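Below is one structure, written out as C-alpha cells; comments come after it.
Removed from the display is one protein chain of the complex; every other protein chain stays in position.
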Amino acid sequence: PGQFVNVLPKIGFSDPMLRRPFSIYNAIGDEIEIIIQRHGRGTDILADAKVGDVIDVLGPLGSPWQFDSQDYETALLLIGGVGVASMPLLTKHLQASGTAFLSYYGARTANMFADEYLTNVVYATDDGSKGYKGTIIDKLRNDLKDGALKAPKLFVCGPTPMMKAAIAVSEEFGIPCEVSLETEMACGIGICQGCPVPTTEAEAAISGKKFYLVCTQGPSFTKESIVL
Amino acid sequence: PGQFVNVLPKIGFSDPMLRRPFSIYNAIGDEIEIIIQRHGRGTDILADAKVGDVIDVLGPLGSPWQFDSQDYETALLLIGGVGVASMPLLTKHLQASGTAFLSYYGARTANMFADEYLTNVVYATDDGSKGYKGTIIDKLRNDLKDGALKAPKLFVCGPTPMMKAAIAVSEEFGIPCEVSLETEMACGIGICQGCPVPTTEAEAAISGKKFYLVCTQGPSFTKESIVL
Amino acid sequence: MENKSHIDLSVTLGGVRFKNPFLVASGTFGYGAEASAYCDINGLGGIVTKSVSWKPRPGNYPRRIVETPSGMLNSIGLANVGVHNFVEEKLPYLAEFDTNIIANIAASSIEEYCDVLKHIEANATKNMVGYEINVSCPNVKDGGLMFGTSPDLVDELTRALRKLTEKLLIIKLTPNVTSVAPFAKVCEAAGADAISLINTVVGMSVDVFTGKPRLSTVTGGLSGPAIRPVAVAKCYDARKNSKIPIIGIGGITSAMDAMEFFIVGAQLVQVGTSNFVDPNAANHYKDELVGLLEKKKVAKFTDVVGTLNIEEVTKALGW
Partner (left out) sequence: MENKSHIDLSVTLGGVRFKNPFLVASGTFGYGAEASAYCDINGLGGIVTKSVSWKPRPGNYPRRIVETPSGMLNSIGLANVGVHNFVEEKLPYLAEFDTNIIANIAASSIEEYCDVLKHIEANATKNMVGYEINVSCPNVKDGGLMFGTSPDLVDELTRALRKLTEKLLIIKLTPNVTSVAPFAKVCEAAGADAISLINTVVGMSVDVFTGKPRLSTVTGGLSGPAIRPVAVAKCYDARKNSKIPIIGIGGITSAMDAMEFFIVGAQLVQVGTSNFVDPNAANHYKDELVGLLEKKKVAKFTDVVGTLNIEEVTKALGW
C-alpha cells in the first residue's frame, strides 16, 4: 500500500521518452490495476491503450504508507480526487490487521468517486450531490471536533492545497499525519535525483539531508519530515 | 498516375516527426488507397493503423508519368516489388486513352504479387513459381529481342539496381525510358530542397540545373535527364 | 482566416509593423510560390526567404536530409536561385501578398554580403521590409561558420551592411558558439535592428551498415523540436546580456512553444521545420495564440513579451 509503478507510455519511441508514475490501485497475485486520469500526452496514450496492448511497467516502487506506526488507533484516509489510487491497498491492509479506519473522500460531484474498493467511506461533494455539502476537510474538522474518533492518524492523498489544509487540521488537533506526494520523476528508483522534496529544518538536523527523494523515500512522508 | 501523398505517421508527436511519401495506388472519387511495405518505424505505425484511425495525408503531390509523350506506341510497365504502387493508375489511364500496354512484373516468388488492379501482366519470379523463371529484366530483354513489341517505352518503378538495369536495356534497344525514384523527403512540396537527384550534363546544359527535386519535378524522370 | 478576436497580435520592430508575430524561417518555405497552395500566405506575420547569394548555387549532393529523434539534420548547401533571379522573379511574386518579406542573405565575404544587399535594395518591392543576414550556415564549406563564430567579423559585417540600408537589418546568429552574448552585444552596438536565433546546431549521423556518414557533407544542421530547449536558452542568454530585439527560432510546433520564446523576450518568432509537416503551421499557431492570450486575459500580444519571472524561482534557491 502506497507504492507505485513507473509506466512507459510508448515502447520504442522517444517522444514521450520517460515513464509515468502511477499508484498501485489494486494487486491480485501478479496482476496490478492502476487508474489513470488524463493529464497530458503520456496519460492519453495509456488511457487509450486497448486490451491486449503490451505495456512496459517497472515496479513496485517506493516505500509503503507507515501504517505500522504505533502512534494511532484509528486510521483516517483523507482522499481528494485521483489521490484515491493509493487507498484500496491501504484499506485492505488495515482490514487484515484489524485496525479501525474511516475514509474521508471528497470530490466535486457525486459521479466522480472511484470507491469500488473502499469501505467505511464518508463522502463530501462541492455541490452536495453526495454526502456532506462542502469540502471534505470541513467535514473532517467537524468530526474531529466532535471527538468521536479515537486516536486518529491522517493518511492523505490529493491535490497539494488539500494536503496543506490536511496538515493544518492535523496540527490544530495535534494528531499524526502522513501525506503522499506527486513530483515529476524520471527513473522512479533513486538514480536520477530528479524528485526531491525539501525536508524541514528539524528533520534535516536529524538526517543530515536537505532533500528526500519522493520515489524511494516516499511517496508518503510524515508532516514533520518535509516541507510541502 | 505517378503522383504520391505524404503521410504523417503520428499526429502530435515528434518522434517520428516527418511525413512519409507513398504512391497513390488507387483513387476513387475523394478516396485514395496506398499500399505500405514495412520498412521502419513510420511504416510500422501506418501498417498497424486500424480502420477508423485518423491519418493526416498531404497530396496529391509530384508530377505524373509522362504517358502523353509522343515517342511510343506500346507502354511497357516494368515493375519490381513495391514499385507496383504507381502502376494501377497508369494502367487505368492507358486503358482509357486506348494506348497499348503490357506490364512486366517481377518478384521473388508467386505470393508476392499485388496485381489486383493490373491487366496484361507478364510475370517473372526468381524461383519460377509464377511466370518466367529469372529476372523480369531478362524476360523483357528476350521479348524486346523478339521484336514483337511495337515502338515500346519503358515506365519503370522498382529497386535501384533494377532501374539501372532497365535503363541499360532501354539504351541497348534505343527505346525511351522513364524511371520513378525514391529519395528521402521532408516536405514533399519543394520547400525543403531535401530530395535532389543529380541531372545529366546534357540536361544541366539545357535547364541550367545541377539537381532536380524528386518531390515536385519527379518522382518520375526520363533516363536522359537524371543520373541514377 | 481573419483574426476575429479583439486581441491585438501586431507588433512593431524597428519601426516596421508585423500583423502577427509568426514568420516562416529561411530555407523552410522556399520563395513562397511552392507553399502557396497549402498556406494562407496573407495570414503570416512575414516570410523570411531562402538564403540568397550573389550567384545561384546548386546546393550539395544528396543525401541532404536525415530524420533524427524529434528533429532532422540537413545539409542543403544553400541551394538558391541567386540574387538576380531573386529580384527579377521572386520578389515581384511575393509583392502580391499582404505580408512582410525579409530577404535572407548568405555570402562568403563581406563584399558579397554588401553586393547582394545593394542589389536587393535597388530593386526592393513595397513589402520587402528588411534583411536577415545568415552568418551561421554550417553547411557551406567556404563560408558561413566563420562569420558567425567571430564577434569581430560579425561587428565588421554589421557595420558595413548598416551603412547600406535603412530597412530592417537582422543578424541571424548561430548557436554553435560558447555563448551568444558577445554576438548580441556587437550586433546591438553596430546598429542592427534585431538578432534572430537560432540557426541549426551542428550534428551528424552515421549509417551503421555502410560505415558512411548519412549526409554527403558528413556533418549538417540539426533543427526541429529536439533543439527547442537550446534555442530558448540562447534567447535567454541574449536577452540577459543585451537590449537588442530578439526573433526566436528553433523547434516551434505550437503557440505554446512560441510563448516560451515570447516570455523570454522574443518579439517575433520564426517557424522552420514544422512547415515541412504542415506548410500552414504558422497560421495555426497564430490562431492558437489568440486562444492562449484570451485564457491569460491579455489584451495585446506585446504584453506577454519579456514577462519571464525568474525572481520567484531563484528566490527559493536563496541566491
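When the chains are written out, they are named A, B and C in that same order, and each has its own residue count from 1.
In the analysis below, a contact is a pair of C-beta atoms (placed from the backbone, for glycine too) under 8 Å apart; a residue touches a chain by one contact, two chains touch by 3 or more.
Everything numeric in this text was worked out from a predicted model, so none of it was measured.
Set against the missing chain, the residues A:L18, A:I35 or A:L118 yield one that touches it, A:L18. When the full complex is taken into account, the listed residue touching the unshown chain is C:A226, out of C:A226, C:I247, C:V271 or C:V290. Across the interface with the omitted chain, subunit C contributes residues 60-61, 68-71, 73, 141, 149, 176-178, 201-206, 208-213, 215-219, 222, 224-230, 232-233, 236, 251, 256, 259-260, 263-264, 292, 296, 304, 307-310, 312-314, 316-317, 319. Although one chain is not shown, part of subunit B still touches it, namely residues 14-15. Interface residues of subunit A with the unshown chain, by the touch rule above, are 8, 14-19, 58, 183-187, 189-198, 209-211, 216.
Definition applied: only the chains that are shown with their structure count from here on.
Most remote chain with respect to subunit B, judged by CA-atom centres, is A.
Centre-to-centre, using mean CA coordinates, subunit B is 37 Å away from subunit C. Centroids of subunit A and subunit C (each the mean of its C-alpha atoms) stand 47 Å apart.
In terms of their C-alpha centroids, the spacing between subunit A and subunit B amounts to 58 Å.
Multi-chain contact residues of subunit B (touching two or more other chains) are listed as 14-16. Those residues of subunit C in touch with two or more other chains are numbered 69-70, 225.
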